[in-house]
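What follows is a set of notes on a single structure, which appears directly below.
The other protein chains are all here in position, but one chain of the complex has been omitted.
Coming up: chain A.
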Amino acid sequence: MAMVQPRTIRARRLAAHLALLGFVSLIVFPLLLVISISFREGNFASGSLIPERFSLEHWALAFGIPWERADGSVVQPPFPVLLWLWNSVKVALVSSLLILALATTSAYAFARMRFRGKAPILKGMLIFQMFPAVLSLVALYALFDRLGQLVPWLGINTHGALIVASLGAVALHIWTIKGYFESIDGSLEEAAMVDGASTWQAFRYILLPLSVPILMVVFILAFVMSIMEYPMASVLLVDEHKLTLAVGAQQYLADHNQRWGNFAAAAVLSGLPITVAFLVCQRWIIGGLTAGGVKG
């Protein structure tokens, strides 16, 4: 900005920067603290930010490697952390892909088709989404318990059940994608249909390629939500080797033996798939895809 500014603006700008820096550190501090705890010797939650006695013990245990302490005693990894991580990634990947497929096709119907009851259904979905998922845990348990008797891979203690349960979050994503679809001029698909496309082809070759940015955003949101999901996973999964990382990591925090160091390492590890997913997806999250197609 080349505009001439009075002197007082500079002071105000400095103050604004300081305030923002303070705000950012407020957000970053807990993360730094968790990382610090994971590298600290012993299992203590309190302590200085820079570890006084550095140790890789918690990380070794997290990766399933037995750790030999200075006094010669060997600590066996108490929990299969990497297996939990794999479970988390598996469930998150499958459920977010399914959510994406469902949300995209439903959003198309809501954005482009005329049918009876469209408005009430849309509003209804949003209202149901407002109840916390925790409230339905009992019902979910009962449902999947019964379902498991009929379809074993959808019963309690299966990843299938967790994936199906997580599809309930689809309503929010339908709204997001629907909004984006509606911003794309319908005459593009009409042109495709005159050009010889079926409804599906117009959707597949015209609308979908133009919607990649929002699809990626929805994918990441669904993925993050699934990785961090705790209540449903803690009820539906029972066996130790079935747990997701978010649920499993809590086992470090048993009532009388809170191993904060190990927990911190697992917690940092759970951020890994999210980071990877984001790095992979962000190259498609770009604006201006629809520029130049229609006038005005």
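The rule is simple: a contact is a pair of C-beta atoms (placed from the backbone, for glycine too) under 8 Å apart; a residue touches a chain by one contact, two chains touch by 3 or more; residues count from 1.
The rule we apply is simple: contacts and distances are computed from a predicted model.
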Candidate names "Multiple sugar transport system ATP-binding protein", "HEAT repeat protein", "Fe-S cluster assembly protein SufD" or "NADH-quinone oxidoreductase subunit H"; UniProt protein name, chain not shown: "Multiple sugar transport system ATP-binding protein"
Selected from A:Met125, A:Leu143, A:Ala197 or A:Leu272 as touching the chain missing from the view: A:Ala197
Where the unshown chain meets chain A, residue by residue: 185, 187-188, 190-198, 201, 205-206, 209-210, 288-296
